[in-house]
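All protein chains but one are shown in place.
So, chain A:
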Amino acid sequence: MSGIDLINVVKRFGALTVIDGVDLAIAEGEFVVFVGPSGCGKSTLLRMIAGLEEISDGELRIAGSRMNETPPAKRNIAMVFQSYALYPHMNVERNLGFALETARLPAAEIRERVTKAAKFLKIDHLLDRRPAQLSGGQQQRVAIGRALVRQQKLFLFDEPLSNLDADLRMEMRVEIARIHREVKATTVYVTHDQMEAMTLADRIVVLKDGRIAQVGTPMELYERPANRFVAGFIGSPRMNFLPGMLVREGEESVLSLAGGRHRLSAHDYAGDVSLGIRPEDLILGGGEATLEAEVLLVEPLGGESLVHLNVGDGRSIVAKAQGRPEIRPGATTVVGWNHARAHLFDKDERALNPRGA
């Protein structure tokens, strides 16, 4: 048993509330990613789990027991830091073995565990080097190795890849996924990169202003965002939003946009809405609903292209098209979508669903 329970957890710095009542249950062996813009409290929440920040209110349980007052060392966790936090004056081998040395494990066992972790992370040829002599990616591997050798049931990662360049980030992402598959430790991972969140997580926790905006599997968050914030945060390029008005007309609701009226199945809500459509759900030249659009810019990405369009009253949206569409900036075209792929948000930015759905 090494699940984590957060029960109405609060963190205040003086008058400032950074974590504002978070409830979350993380199952044993689960890979949970905290994601959100900077300042949303994701790192603070992780540090509260680690014991590096005190918990102002609420309760933290690890494996069922209250941990609020337990010092970090007694929480049976291993943590990987954004800055790697390697000991600069020790070589890789001592960095890996330092915690075990401190715990007075027999030298033979330390050597065995260090060798095993180093092989596993492909850093066994670097054991004599000091951190300053390693590349960023290698340092990150050592940092992960240092967490691995302690054989804890709970792994915490605080933005571990944000100091790496794009190639290495991808490589280490795959590496972390592999480690989780093989070690099966409960993992909490903080990132601001929604791509890392989507690819690594069993479940994603989207945080905004110290509160949970939505919790769900990556595909749940992508397909059924609970609010406009999550809809905009998950997915790249981000979802397009168009303002409109939803009115009930008999057994149907009618959505009025700047460029036209669209009949939808009945919604209980009526009033100002925003319509959200992902770039990949926009169809150039067709769809169940369409808008007139002027082409602003075509960005070819190779296999696909991003088409920037001006619709209605000067609002620009982005559509993702396969290949390289035969359109030029300045041309007028029609852009459309299917109602099933469109998202509606009420004036409080909550997702709207048709009646009965």
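By our rule, contacts are C-beta pairs under 8 Å (C-beta built on N, C-alpha and C of every residue); 3 or more make two chains touch, one makes a residue touch a chain; residues count from 1.
We take it that contacts and distances are computed from a predicted model.
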Can you tell which of "5'-nucleotidase-like protein", "Heme lyase CcmF/NrfE family subunit", "Transport permease protein" or "Carbohydrate ABC transporter membrane protein 1 (CUT1 family)" UniProt lists for the chain that's not drawn? "Carbohydrate ABC transporter membrane protein 1 (CUT1 family)"
Which of A:I4, A:I19, A:V35 or A:I77 touches the chain that is not shown? A:I77
Per the touch definition above, residue among A:G36, A:G51, A:P160 or A:G244 touching the missing chain: A:G51
Residue ranges of chain A at the interface with the undisplayed chain: 50-52, 71-75, 77-79, 81, 83-89, 91, 98-99, 102-103, 130, 146, 150
